[in-house]
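With one protein chain removed, the remaining protein chains of the complex are shown where they sit.
By letter and in written order, the chains are A, B and C; residue numbering begins at 1 in each of them.
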Amino acid sequence: MTEGRKLRMGMVGGGPGAFIGPVHRLAAEMDGKIALVAGAFSQSAERSRQAGLRYGIAPERAYANYRQMIEAERGRADGMDFVAIVTPNHLHLPVALDALEAGLPALSDKPATATYEEALKLEAAVAKSGLPYGLTHTYAGYAMVRQARTLCASGELGVIRKVAVEYFQGWLSEPVEKTGHKQAAWRTDPVRNGPGGAIGDIGTHAFHLLEYVSGLKVTAINARLRSVVAGRQLDDDCSAFLRLSNGAEGTLGCSQIATGEMNALHLRLYGEKGSLLWRQQDPNRLFVRRPGRPEEIHHAATEYLSADAQAVARTPNGHPEGYLEAFAVLYREFADGLAVWKQGTANPLPATLPGIEAGVRGMRFIARAIESSRSEGWVEF
Amino acid sequence: MTEGRKLRMGMVGGGPGAFIGPVHRLAAEMDGKIALVAGAFSQSAERSRQAGLRYGIAPERAYANYRQMIEAERGRADGMDFVAIVTPNHLHLPVALDALEAGLPALSDKPATATYEEALKLEAAVAKSGLPYGLTHTYAGYAMVRQARTLCASGELGVIRKVAVEYFQGWLSEPVEKTGHKQAAWRTDPVRNGPGGAIGDIGTHAFHLLEYVSGLKVTAINARLRSVVAGRQLDDDCSAFLRLSNGAEGTLGCSQIATGEMNALHLRLYGEKGSLLWRQQDPNRLFVRRPGRPEEIHHAATEYLSADAQAVARTPNGHPEGYLEAFAVLYREFADGLAVWKQGTANPLPATLPGIEAGVRGMRFIARAIESSRSEGWVEF
Amino acid sequence: MTEGRKLRMGMVGGGPGAFIGPVHRLAAEMDGKIALVAGAFSQSAERSRQAGLRYGIAPERAYANYRQMIEAERGRADGMDFVAIVTPNHLHLPVALDALEAGLPALSDKPATATYEEALKLEAAVAKSGLPYGLTHTYAGYAMVRQARTLCASGELGVIRKVAVEYFQGWLSEPVEKTGHKQAAWRTDPVRNGPGGAIGDIGTHAFHLLEYVSGLKVTAINARLRSVVAGRQLDDDCSAFLRLSNGAEGTLGCSQIATGEMNALHLRLYGEKGSLLWRQQDPNRLFVRRPGRPEEIHHAATEYLSADAQAVARTPNGHPEGYLEAFAVLYREFADGLAVWKQGTANPLPATLPGIEAGVRGMRFIARAIESSRSEGWVEF
Partner (left out) sequence: MTEGRKLRMGMVGGGPGAFIGPVHRLAAEMDGKIALVAGAFSQSAERSRQAGLRYGIAPERAYANYRQMIEAERGRADGMDFVAIVTPNHLHLPVALDALEAGLPALSDKPATATYEEALKLEAAVAKSGLPYGLTHTYAGYAMVRQARTLCASGELGVIRKVAVEYFQGWLSEPVEKTGHKQAAWRTDPVRNGPGGAIGDIGTHAFHLLEYVSGLKVTAINARLRSVVAGRQLDDDCSAFLRLSNGAEGTLGCSQIATGEMNALHLRLYGEKGSLLWRQQDPNRLFVRRPGRPEEIHHAATEYLSADAQAVARTPNGHPEGYLEAFAVLYREFADGLAVWKQGTANPLPATLPGIEAGVRGMRFIARAIESSRSEGWVEF
């Protein structure tokens, strides 16, 4: 991308009623490096057209399905540069495969695919294509998550011995999927969502955040999944013990029936020499504790942060950044990577941007958690 | 603006080193209703050109000065629809006057002008032009500020009897204006900034927030302004007593030498029947207290909020919105207003968007505060 | 106890170096209903004498051991009315048995005994004696814990479906037991402490708090105990899944190697209709959430609290009460119970004061947790 030329994005999914579509559009365009130019926003041609109008793209570029979009955009001089995949989970793989086959980089909503097997397929396809592929584990885009990650890597906390990550929501406390709630409907439907309910929707975020910040890998899991709301086909509440690659242990919890919780993603890491706490709903602060010293609050956009945490700030300290800004960090890193890639760099995306490896691990996590819950015991990763 | 056609924005100011330019660009474009297409970003033609490149606009539309921009854009079929004014304060008036004269609506950074007299001139010009004019008192764009405003108007807190608003920062604790800090340099220079230092830069925000939320007007002020850092020409710390239109009293404080503070804008209103607290650094929560009842935390993007507070949400509750989103709310309201105005509506901007009236009041506030501080006593408004 | 006559307390344990002895003395005497008059503060006669001096009791009433104390006090007209047991765990049973045999009521530090088998013995002895017996699960004395308990019982939260209780400390992050730390030494020694380390010391508090507030019983546990610090003989970090009597499930965590944590006991209960959160380090606030309504903060010593929560307040709202006050609530309830008991009431202690039943459950909890951890699976309660 030459300066002054925005990267052109085509979106699959994100039509009327979707939560995540507008978020992707907004995050993609925030830093002025990407423009949404085309979309297959819905499987209904009419609904896709309406969404296109709302998004302000040219009418002829709101397509009835993603195959059509890929085909048509290919033929345009100003055709899209990459595909953003924001559909329900079962379409992540087919869309990604088609995009890659057409030579288009892809940035996909998580989870990477609907099943672990699909993820392996996608991993192979990405490798074969040599194309950039990114995964929007949003929370990896927060400045203070970057700060936490760098703190861990620096050894300042010593060897991590205990971890606790949890992601609690309450919006599925009632069987809202039966009363026309579109988000709830596909997320509780094994066909469109895949086999993991809460564990897939938000457990994967918690899992990713843990590995992303700690630099450790989960090696075994002992999970307990429940469907608390009567008649629900997928899990809506999960607790798990974890073992990690350095011998540490810990817990992961996720729930969508934690009545009264909003979007409570919390990470705590306990090392030999210190610990940290980050909470998504208070994202611009990171709490760091070391024995014999005052507790510290690291604030976003301050000069004492690590370089990579400073790099993602858009506003001065005390001017809160939020969820959309975190999301946009991932798009920005993807856009910057694509600019480099177009000049021939082989692996253009930075390590801070989750990719297919994170996607495969997330899907393995879901599979292993379900397996563990069924067998009521530990499962190796 | 028909759906699908973005409003075209020309920006004056916001060149290299500016904080607020990129923020305006980002806020303007966030909701997909506005595109930055032209700019006179700096008084140096070369720097303006560089900024234009960075913002991704066509090279020929990065102008050497705003007069040139207004002239040239006028001649284009795709010329700009309105002007965003983000210069140092002393240019707010001349730019606004020229824009209005050219028939262009304007959205201006605050304060409206450099002096009260200028504000009165601008008020007259706006009235005469019949053109939409908006003022980016950013904090008015937060959902929970809207909620607080509606709560007050509803009478739920009873008659407001006591107010306390403060805006504390620490970034001017040292004489950074002497060491090349561009923001600090013009803000502490009476020529470019106008006669009010902290009182103008952030005191006006506090003042506006108070009147905006409470629905009351300040009728008298007894202010104490200081220049704490040696050699500084403008005030950097201010405290004031206030009298309000309903007989209430209270305090307003603002400081840029409150070492260690970031951007601590806090509002408290105490009525006969209840009180509220809002803090800008924790913007998605509003605290409401009523005797004999548990304290309440109102969270952004929830169903129990007032309609106007709900209307500005972009993400579900628990997904924090921040400063940029608040800013973008004002741009969105301006854009929506312009769309209506183009269809012939006379006063298209909603009451929630600060306009020239707020601008005049802000400038009167600065003038009265300085007058009061000099006379060491009360001054009527 | 007639008004104006304080109840006379004899203490076993609590000599030099003990943390909990002075706390018991202070809590016992806080409300002016109890006076410490005698003690066997240490197994060293000299150290007991010194402690007696420090506590300000008559020299001849600082005994060399508890048997001597019971014997001697019996012979005095002004002999002690009850025994407070604050020794390391392995002495809880023998002291309690001797006290009961001598006709003396006992208030014991938790856990009730060193092992589950001992707890059953003690339960039988208490029953046989007909004497009042109390257990100082301190956290049950906080006003807001009482409020939480009453809220649960009222059904306002609906059926509880998910629980999460944790108690994290960091003071055993290093092997301090090897460097002369007296508290650490006996707590990590299986002989003096019993078989449960962190699970016994603080896990029992978490367990008790959960059952106390929710009104539910744990029916099965799947626990994972670790000794993280090299060379430590007892567990110092534990995570567990729980099943509860109404079908709810949840987690319990406790750790003494959570570096940087102080005394972080947190309880969350999620019902069908609402949830609550209480944190011991912020004890005067209880957070209550119900869908579709603002989050509530219930403050201690306010008029909207339940009667039993109001009953334990000593200072007006906004005047924080703390750990010692919570402790003293239990002593006060014990003292009030004894006054009634002396007039012939059979079961004088209120349900709000933990007794031998809670003690037995706590010991069963430790035993089942250890058993579960060894078998790596679920164990029925």
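Observations, loosely collected:
What we mean here is this: a contact is a pair of C-beta atoms (placed from the backbone, for glycine too) under 8 Å apart; a residue touches a chain by one contact, two chains touch by 3 or more.
Small disclaimer: the values here were computed from a predicted structure and weren't measured.
Counted over the whole complex, the shown chains touched by the missing one are A, B, C.
Touching the missing chain, out of B:Gly203, B:Gly253, B:Pro283 or B:Gly337, is residue B:Gly253.
For the options B:Asp98, B:Glu177, B:Glu211 or B:Glu261, the residue in contact with the chain missing from this view is B:Glu261. Checked against the full complex, the candidates B:Arg224, B:Arg279 or B:Lys342 give a single residue touching the omitted chain, namely B:Arg224. Taking the complete complex into account, C:Leu324 is the one of C:Ala45, C:Ala311 or C:Leu324 that touches the chain left out.
Considering the complete assembly, chain B touches the hidden chain via residues 157-158, 161-162, 164, 166, 170, 173-174, 222, 224, 226, 228, 237, 239, 241, 249-251, 253, 255, 257-261, 268, 270-275, 288-291, 295, 376-378. Although one chain is not displayed, its contacts with chain A can still be listed: residues 288, 292-299, 302-304. Counting the whole complex, the residues of chain C in touch with the unshown chain are 3-6, 19, 22-23, 25-26, 29-33, 36, 53-59, 169, 171, 261-264, 280-284, 299, 314-325.
Just so we're on the same page, only the chains that are shown with their structure count from here on.
For the touching copies chain A and chain B, the fraction of interface residue numbers used by both exceeds half; the interface is of the same-residue type. Averaged C-alpha coordinates put the centre of chain A at 44 Å from the centre of chain C.
With centres set at the average Cα position, the gap from chain B to chain C is 55 Å. We define each chain's centre as the mean of its Cα atoms; on that basis chain A and chain B are separated by 34 Å.
Touching of two or more other chains is recorded for residues 299 of chain B.
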